[in-house]
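Some chains have been omitted; the remaining ones sit where they do in the full complex.
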């Protein structure tokens, strides 16, 4: 597996790793094929993600994607955070090997679940996944 | 710490190979004098391999590696006997060189029975006996498993196969040079080996084919290898394989004792980590193999961390394979999916020292702790 130095950096020194006590939203996503699991915790203030943490059971790409994705949505509005695609995560990591793209999808999906968890708890209707979006079940 | 994957060529083996690369380049199947040197060197290697297995030199056929030997033995027997029967017996923990070959043969109309293994990865010979049908043409069970190191009851299976008149092939790629083998007393009809697993060259292997075995070539072409395996002989490779095997066998007793000591120390130390378990059989296992599961964490990430500490290792995790399927070996041993992903295989070699084991016992627990801190599965 040839990972970029950015992937290895985020893998070895993961940003935002851990949990949030009393989070405003939690999203958990797993890939049944590879068995990996990612959990995202968010704190929302004023429609912005004021804090975010992750826990990941998974490969190097999964850990690095969690770390990078949480960095990218921290401080962003929920709308902005929703728009974060797995491709953007992979790009920010300076690329992922083709068979590891699904690991970044896990991050996108876990964030969406956390946002919708928050929305539902707020009594709002969940946002819908855009059509034709990449799946982590390949 | 990944000696089961591949080993470097020993210096004395390399020295023996080089003249055949640069000078005596004759083709051993042709007439001229220069070829005679090659021919004699190939004959010597054939005797060396035969001696290591208790076989006759003319029962040894050189190939390009363990994969070719496995493919040839299995496809060769099946195509040669397809009018007699179409049933193959194997185990669910074979190397892919065997299992994927069997799967392909299933698509060609053959039928395969997979004898289940117990939690240590052991095949029960009685199960093999019970699975034999009138149309069974081949039993193929590996000698020792490459992931968990379990050594199968080959002599018992061989006895059953011989009594029932069925051909018995064993993939001994992990065993040859590491475990005493005698094809005669073990009733083995065909045996695969691979040069780079015992400090011989990569891209070399052999198939032992007992005299009574009929099989179709995998490589059609020239008259090499008694017309059974075509292709210009890889003379330097063959010379290297022969010598490396002879050396391994002559040093086997000593090496094994040394490795077992280190292995046991490594296992004992790793099992001190809470929620860790040994995979494979505690006694009937290769002296170089350690395979441990750490719950709540994933294998590829262990490997990456180890890699950063300068240690090469292997895992049964799906994330480390391009197929995304977790180890079929650990799954066959009955390990639940969540746990299969956290396995770590460390295989030691003659060059492993006590200090290496100590270093591992220092870094692995730290890595496990770090990854467990990160894992959503770790109980709070």
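List of remarks:
Going in written order, the chains are labelled A and B, and every chain counts its residues from 1.
In this text, a contact is a pair of C-beta atoms (placed from the backbone, for glycine too) under 8 Å apart; a residue touches a chain by one contact, two chains touch by 3 or more.
It should be emphasised that the depicted structure is a prediction, and the values quoted were computed from it without experimental measurement.
Chain composition of the whole complex (per this structure file, using the shown labels): A x2, B x2.
Here is the rule we use: only the chains that are shown with their structure count from here on.
Chain centres here are Cα means. That of chain A falls 40 Å from that of chain B.
Chain A makes touch with chain B in their complex at residues 1, 3, 8, 11-12, 14, 17, 28, 33-39, 55-63, 99. Of all residues in chain B, those touching chain A in their complex are 296-298, 300-301, 304-305, 308, 317-320, 322, 324-326, 337-338, 340-341, 373-377.
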